[in-house]
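Note that this is a trimmed complex: some chains were dropped, and none of the rest were shifted.
Chains here go by letter, A and B, matching the order in which they are written, and residues are numbered from 1 within each.
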């Protein structure tokens, strides 16, 4: 490494319960520690997002960027792009993560034509590949930015303009080739412009057919070049577009089923996007995993009182516990899944060290969630509670319902003379308040150990 | 008819533009007038909802019922139930609608057992059937109330308790039999308790499998008894339950596809439910019709600044225009579809005549929407705009994309050397502000004619 970018910051270590004041150490994330039969790092597979960590200037719709970054001295776009690779790999190493994620446009500036853009990009990718050899860093997923440039103003794969579809397809081709070069385990599609501003001027079905075509083309080409990535769709209900087609997990599953994509594609789910759709993060993960379509996770949190995507580093232990409970139930995030920090510092956390502090709270919060979820699992707390709650389906009329033996007539026969008192007696309080109290105790007791 | 219930109210007539002050006449709804090739009454097929119109006491979570109804003198539940049938058919006749909708429990009080409950119900249904013979009134749909009674506290088809599932199945059996007796054109399922209060204690997949089983049992039994109704699911995202499985149209479609219900079931969509899910009513209708799954419509409106279901009579001409535009595009609401007023007066509109005034604003607003949509269609306003917007897919590279001839390689070849200026030139302003202004003109000019 030529120059040290993140000065004054040493490799972040697991320090355990050293101090209530947070600092440059992990208190819950101990990568090699075995929890529920697997190393923490193998459950969590943390990835750093290039866009938010190295490119994000901390702008907002009413303000210019506040970020102070150690490579701000570079003014030539390609010099800057190459310097950022050095900074990035130093960052990965100091933070202690094994995975990165990126959009094509995160890495290098655009030229006037795609050919020129690809050439810029290839230089940066070459440098990344070199770093991968020495560092062992892996790519959790890469993706293609088809939303920032004005040409995508009305969509990429769903643009009303065939030339823009064609361009998107061409851009995607190169992005898949890059995925192969860097060995991406997954390939993500986030359709920030794939939706509508108004239904009055939109052929929704035609647009969705186009999107599906593009996804099929992508999978076909990946197969052709031997790029063995798990394809993932990332839902978000709105922002920037008034309505995005991949609204939430269930909507995206309907789309995948309609267009025969559910064999080759899975979902990449984000906490803040869940909230914007009116859901908890846990809900989205549950929907995906019960459909067998949980692919990977974007780790961040929203503010439920705020109506836009803030992509905050996760710190809420209730949410990380719930997410990791779903993961523990699932055995893993998924064969190729990881936790990518699609998260950025607040605009007022503009110092270089805030990038470390932000990842630390995020990693520690998910590590904590894993510990708590594993403890609840080990004790059978929720398993017992649910086994008990649904036990009536294990015998008698319940078993007949499960097995398909029952029909309306047999069930009428069973129920028609039951008095109300007996029906009420068949229901049970779920004691939800006690459950919430118990979860509080699990959080405190597990993490303080 | 023994007694006049709605005193002082004559049959509501089409009066045209008589007065700005609304009153007991239709200014836009002229049932026999032909619009876009069909009589207004055949486009709209208005239905009166028994629950909100005749049973609703105008309670809210902080207040007792304020409704003043002409049959309030009846204290015996069966007397009241039978009197309401008289009042209802007088109401239908005076309002000039051809369809009614009802839940089983709207009609008659429960007994201690289902057998007793069915007996009560059968008496009321017999009276309805008699009225149908003389009045020609048809049933747009009937349904089963499986959410009010405490036994359904944790669900009906998705209850964790097999006895409750069994009871629900038995109740449903009788409800289907009633549907056959009254000749319902559709049969609706609204799953107000089919969801979860908390994911911590919920086997979501098991519950959804149970729901699907119940739907299949229903369809099988309907077939068995020759009850030829279109089966419909009505989405709502939440309320009363924290999360309901039939969150919105797309989610429900995913469920129908997963459980092989999309051949026999379609959707019944409601405006207020759309809003609670973060959607416009138009969006939900579009999603359903493009999937070929638009069944019927619940006509009401929500207040987007309010987070619960207010089921207000529709009055917003933008919303009724948008809904009817989708219907005109679709050729009809659907072969069996109609517009059911799942709507109630505000708690402060507690007088008997408010039930007429509420239906009048609702019917006139949808009639107005039909007129405006038909005028836009006749002029080709939006058709031309969309044809132009998507025209690049009709030839050249666009046609290759549509036909499946293109792939990533051919499209890269096409796009790789296009300069940014050419790509930008391929996109066009959609002049959305002008579109909105034009819609204002259509509303004013069409309705003032």
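The definition used in the following text is that a contact is a pair of C-beta atoms (placed from the backbone, for glycine too) under 8 Å apart; a residue touches a chain by one contact, two chains touch by 3 or more.
The shown structure was predicted, so the numbers you read here are calculated from the model rather than taken from an experiment.
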Copy number across the full structure, from 2 displayed chains: 4
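Methods note: only the chains that are shown with their structure count from here on.
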Centre distance in Å when subunit A and subunit B are each reduced to the mean of their C-alpha atoms: 36
Residues of subunit A that touch subunit B when the two form their complex: 110, 112-115, 118, 149-151, 153-154, 159-167, 169-174, 176, 197-206, 208, 210, 213, 217-218, 220-221, 237-238, 243, 247-248, 250-251, 253-255, 257-258, 277-280, 282-283, 286-287, 290-291, 322, 382, 385-386, 389-390, 392-393, 396-398, 401, 404, 406-409, 411-420, 422-424, 426-428, 430, 432, 435, 439
